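Input: a single structure, listed below in structure tokens.
Yeah, one chain of the complex is gone here, protein chain that is, but the others are all in their spots.
This part shows subunit A:
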Amino acid sequence: MDPQALMRKVWNGMIPIELRLAAADAIELLASAVLPEPFQTFYLLVPRVSYLPFITARVKERWLDPMLALSGTRAAADSATIKESDIWFEYNGQPLKWHYPAGLLYDMLVGDAARGEAELPWSLTLHVRKFPADKLIQGPSTQHMRDMFMAMVKESDFIRNGSTKRVMDLAKSDQMQLLDGLETHSFEKYFAIHAIVVPTHDARATPSASSGTKPKSLLPKAIPVRFYMLSAADDGKDGAAPGGADGALAVAAAAAAAAASRQAVDMTRFHVSQLPVPLVRAPPASGEQTTVADAFRLCYEITDPASSGFVSSCVCLCQGIGVPWETPVAWLADSLFYADCFLHLVVVAAPPLS
């Protein structure tokens, strides 16, 4: 497939979302837990590559505001005002990190490609009160999201090229176009600028061959990769690094248990590991392209050769797709990246064979 067509397909990936207002918030706003018809649910399509703060304005304008306007007395009072920075989304008791791409959140919490069952539409609860400041970054807003997104693009640029020069060299109008393209989900707008930040190179050619035909500067030094893996419940602090293979095995056991019981996934138990992944393997296998399994072992510092069984017992999800462990990372980076130019990979236990 033409790489451009593939990028467009990934860009167009959508998650249908069904929103309900939290009962406690409904009571506070409308003095009733039951919302008036036709406001009980609100449906919308969210691009996988986009972010929740980019939909809150639409949710407020088309759902909450008309609902309040039609519901009479209390709505006019100050107690019924809704601030953008107070709006948050919840799934199965988990507040959703608004600065993660929507597709990543779905893969972490539903992971249907690994667990075999989709949950579509994805049923979320909308909250407009009691922002969980201990679990989420405070003050979500369109502008805050745009700032955080640009910071992520700079971070990925630094990993690729050792500096943020490509992003910093963008004209202000180009940065705006990149952000507007993401916010309005315009492929043409976004990719015109993306192509400057991440020039395409033929990753399928061996690196030595491609550097002969293309300027070497087009090849990134490393690929920005971030793994998200469920960690064991008792490893203390959230985000604590499981050390080496033992840690990874404990993690795998926890993930398998979670998958087996189909219990709600706890967002805070995801261990995030980020590393600049080199395009080619280190000696003695130098020259060969780094695979997803290599990247996973590098990230979690797994050196035990007996770990291959563990790795193959897990499924790696990228943009909702279970990717084979032997896939070269450079291939994935060419097409399955998120808008922040990172590869976000969710690792979950494979479903038991049935």
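Going forward, a residue touches a chain if its C-beta (ideal position, glycine included) is under 8 Å from a C-beta of that chain, and two chains touch if they have at least 3 such contacts; residues count from 1.
Assume contacts and distances are computed from a predicted model.
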Omitted chain, identified by the protein name its UniProt record gives, among "Tubulin epsilon and delta complex protein 1 domain-containing protein", "Actin-related protein 6", "Ubiquitin-like protein" or "Mediator of RNA polymerase II transcription subunit 18": "Ubiquitin-like protein"
Options A:Leu298, A:Leu317 or A:Val348, residue touching the unrepresented chain: A:Leu298
Candidates A:Met148, A:Ile196 or A:Ala350 - the one touching the absent chain: A:Met148
Residue of A:Gln94, A:Ser273 or A:Thr291 touching the missing chain in the full complex: A:Ser273
Contacting the left-out chain in the complete assembly, out of A:Thr41, A:Ser163 or A:Ser312: A:Ser163
Identified contact with the non-displayed chain, of A:His99, A:Arg269 or A:His344: A:His99
Sites on subunit A contacted by the missing partner chain, in the whole complex: 97, 99, 137, 148, 150-152, 154-155, 158-159, 163-164, 168, 222, 226, 237, 239-241, 243-244, 246, 272-276, 278, 282, 298
